[in-house]
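What follows is part of the complex, with its chains left where they were.
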Amino acid sequence: MSIKAQENKGINGIITLVTDFGLSDPYAGIMKGVILSINPRARIVDITHQVPSYDIFAASRIIESSYSFFPLGTIHVLIIDPGVGGRRKIACVSACGHIFVAPDNGVLSRVIENAGEVSGVWVENPSWFLHPVSKTFHGRDIFAPVAARLSMGLDMADLGPVLDPGAMVFLPEDLPEIKASGTISGRVVRVDAFGNLVTNISRQAFRKAFGKDSEKTVVVRIPGHEIYGISDTYDAAPPGALLALFGSGGFLELAVNRGNASDLYHVGIDAPVILDRVKGGQVETKA
Amino acid sequence: MSIKAQENKGINGIITLVTDFGLSDPYAGIMKGVILSINPRARIVDITHQVPSYDIFAASRIIESSYSFFPLGTIHVLIIDPGVGGRRKIACVSACGHIFVAPDNGVLSRVIENAGEVSGVWVENPSWFLHPVSKTFHGRDIFAPVAARLSMGLDMADLGPVLDPGAMVFLPEDLPEIKASGTISGRVVRVDAFGNLVTNISRQAFRKAFGKDSEKTVVVRIPGHEIYGISDTYDAAPPGALLALFGSGGFLELAVNRGNASDLYHVGIDAPVILDRVKGGQVETKA
């Protein structure tokens, strides 16, 4: 299995990692050792190892917002896997020109929902595993060696039987409610490192409820505060002031220019975020 | 010193890093710059930079549990070095087909104890150092350039005089006590990112005390709690319940399915963990 073999299969030798292992323990490093022992030319990229422990929802959003920025033929490994060693299966899925290896616990829900054609196999063939296979660290014993083999051009078909994507575990959709009155009722789903409050309200949902070019005619309400209008940039309000804008992933965020919105406004995950049309039309963006 | 030279010496060009530098300061990045300035083809892998400050015991366990998953011929650099610039020496040790560069402060104790043949040299030849050599950052001035040279095929013998591994600094062993009654008395030595309580009780010690296949006939006691039987997987108990199992490194852990055992049970490093045989034989695994 040479580099040529990789190219023949559209594989580029890049393996990304999304885990909840953190960076204090050697778990991610050990996986890299296993990968490099099999494919010394693999290029391993950490997307993040700091998914909150066991948070499959968070990981499903992270991979969905990230994978398409990698080259076609990248292998994405997701290990948020509280069921390790138990009855959950492991899936290898091909979607949108990328390959995903993940436990069948819903972590691929957002990727698969938004993809066109999806195919995959169950990862069952022990020929590619590190033995003895533990019941507590499949990242090391199954995910890493399988990803390494795939990065060298191994056929997915050699991993196990074909899976039916519709039979995989799916997370419930996490969409905002669009009420008959036109009100959008969403919530904060993530607080990023800047303290920005990322919601589940996409630009698409916004346009569906309010129409295009209505950014200046809505009011955004979080507990105790309201913001008039959607801004374009983080510095559209004075330093310290709260504003709302669509972030780089396409979802509405509440942010403070040069400040931490979550800390300053005491708002965190699951807080309600309500959007309404302003009566009487356009308002100035208020800081 | 070409790639061919590397291969001739069994060196693979991979350099791993274990430090207590953290990731907020540029120290680890600076080391990588120094390495790549000497060997642009080096492949640098972070095992962790988040060893607790100055914690030589913790680092000795991390490297012992990690190194063997890397390819033979990997160079492992360990910088937990409160004595930097003082009288402590620096060792370069070859063991089990891997090379280790570390201060002589005991951080290699667990690797050397468990290895067969060990050879090494004292790192003293300033030809390979970055000058002027500071007294505060040997990671940058000695460890990084020496590792880079080794990764290009430099002979260990060119680093300095042969060392006697028996004359190195060793940490006291950290083994559980096996009492005449058969009781094992160990302790928590690490809390991982999931809040799992990792003990110093190995599967070997367990089998020595209780015999094989006795996982279901022991009781595990921590302050205020007891667990009947050893489980196989983290999800063998209901979500939120405490269980005991042998983790991926071969040591007994106390864990909570989808939860944080350390937080929920208020147990941390150095807490006593006592194992006893259950009177009257097998019990059901109790959550």
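Here the chain labels run A and B in written order, and each chain numbers its own residues starting at 1.
By our rule, contacts are C-beta pairs under 8 Å (C-beta built on N, C-alpha and C of every residue); 3 or more make two chains touch, one makes a residue touch a chain.
A quick note: this is a predicted structure, and the numbers were derived from the prediction, not measured.
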item	value
Full count of same-sequence chains in the assembly - 2 placed in this view	3
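Please note the rule applied: only the chains that are shown with their structure count from here on.
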item	value
Subunit A-subunit B separation of Cα centroids, rounded to whole Å	31
Subunit B - residues contacting subunit A, complex	12, 14, 16, 18, 23, 43, 45-51, 62, 65-67, 69-71, 74, 192-195, 232-236, 245-248, 257-258, 260
Residues of subunit A defined as touching subunit B within the complex	20-27, 29-30, 32-34, 36-37, 40, 53-54, 82-86, 134-137, 140
